[in-house]
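Shown here: the complex without one of its protein chains, the others still in place.
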């Protein structure tokens, strides 16, 4: 995208009350349970949380691989929430997704050139200079040898395959790319290369990026804003520096503390997450984090905290007792 | 079990010998998975031998009229002068001679060799045609059931269970006479092609469920793969999904099920002819020859041996080649 994104009023992506419940035996799984956030054109938003918190479901909702149970998704002024295939079609090219598993996400029976050209073909887009030239250009852009366009996925390494997946997502010149754990399936040594590639692409192409990851270091490296998810809800959202340096929510603090070199807390202030996250089949009443929260009080079991802005800044926290201070400790078990 | 094509189990493929891994040519550009399988197949001696045998069988079947011309004897020519008073062929081993390679049939005195050549033609034609029809129906319904799910899936699955419960041989026994009665009435002469056609249809009607089940399972597994999601996220329609994304990945299972159905249908055709339904008397067929030979088991044992050995060789070649093919397509399954 070469044209400036600033000419449009309002955010590129607006999500309101986004909900996805999966019906299973024993009641619905509340995978995503009321999300509100926005992504401006050219902005990068990180979506972090433990596995099972609903971040991948969110990613699939955003590109409408799944249909939301409730809430709304608005992209570039269009309501996507319940749009059918025909209605979505003109927008598909502007909204793309990169998948986690570079082995499953490429059709093993197609040469990579055809894989990269797939979104063009499906949407009957004929890029200037032709599809072949476009594929070559894309392969070069993501750091692949364009001569290899007729090789098959199994002839590439994991990192190279992920580059193919990225090239495919870029083929239609999207304005927003959702990257669902784009590096977590890769070797650590390869991760940095792919992260840097994404960073460069964002800078060069000015595309907006929703990065879904459990890896706080990756998110910190790539994202301007960060949303922290827990059990299907956003517990804290804000600018990167605020989240990483001034986390207000106990869960954010605990997450950061768990990562060496990222958390700012010494051993004294270190928070530990104990136990496993409760099942989204039957989330705790009130604040969902209370069963693992060192600060939980009675109020937390009764009243669900709203995501509210603090200090008039961009940072919002869903907690009754936010704050950076090390806690006046009360045993976790008390509320469980 | 070999008695019923429909109920035949699909055993896990087994290596035809403890051969080493396939040749891997990492540097050669653009080796598609299909091409790799082909390379593995070409390096497999069993595959080469059985493949050559199959080609030979096919050529003989195709060239049957030519063979008749050079051999100088037709499948319906009778040589009563070479039979003794009991209707048994004169000479050793059922009348084997330079003119009659495999000897003569007792009573009618027809030449066994040329009848086997034409029997091969019948057998392969019925089996291949039925296998193609089976694959088409099975792939279409299996893919749709797996991809769309819902009521179609339920219906296909239910029909599959139902056909498994129907005793194939008995139904196959009953249907041809019923259909003949329906289309030709009581005493009209029925063209041989009708019998062949009915047989093919019966095989297809009973056979498609196995293919459908295999394909359905594959599609359900593929449907969850992310490359399908990627196509959907790009707005691909059902046509692109089915033909561009899924079908190329179904080539291997389709070939596998094809390789399993062909020997089943060769066996099935012979079995039905053996019981005396299926094809009419003048159409040469292995099964019918063996059935007729049972009567002469004591007096002319050579009569049972020739068709028995030929059909065994044919089915063995198909089975061996099918095994090798499965190994080549899925090297992990090799024993």
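Order of writing sets the chain letters: A and B. Residues in each chain are counted from 1.
Assume a contact is a pair of C-beta atoms (placed from the backbone, for glycine too) under 8 Å apart; a residue touches a chain by one contact, two chains touch by 3 or more.
As a convention for this text, contacts and distances are computed from a predicted model.
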{"item": "UniProt protein name of the chain not shown, from \"Elongation factor P\", \"Cytochrome aa3 subunit 2\", \"ABC transporter permease\" or \"Phenylalanine--tRNA ligase beta subunit\"", "value": "\"ABC transporter permease\""}
{"item": "Among shown chains, those touching the left-out chain", "value": "B"}
{"item": "Of B:69, B:162 or B:193, the one touching the omitted chain in the full complex", "value": "B:162"}
{"item": "Identified contact with the non-displayed chain, of B:64, B:126 or B:320", "value": "B:320"}
{"item": "Contacting the left-out chain in the complete assembly, out of B:114, B:215 or B:271", "value": "B:271"}
{"item": "Interface with the undisplayed chain - residues on chain B", "value": "1-4, 7, 9, 11-18, 161-162, 164-171, 173-175, 177-179, 181-182, 185-186, 263, 267, 270-271, 274-277, 287, 290-291, 293-294, 297-298, 301, 304, 308, 311-312, 315-316, 318-320, 323, 333, 335"}
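FYI, only the chains that are shown with their structure count from here on.
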{"item": "Contact footprint of chain B on chain A as seen in their complex", "value": "60, 63-65, 85, 88-89, 92-93, 96-97, 99-101, 104-111, 115, 118-119, 121-123, 147-148, 150-152, 154-155, 165, 168, 172"}
{"item": "Touch list for chain B against partner chain A, complex", "value": "26, 29-34, 225-227, 229-237, 240, 244-245, 248-249, 251"}
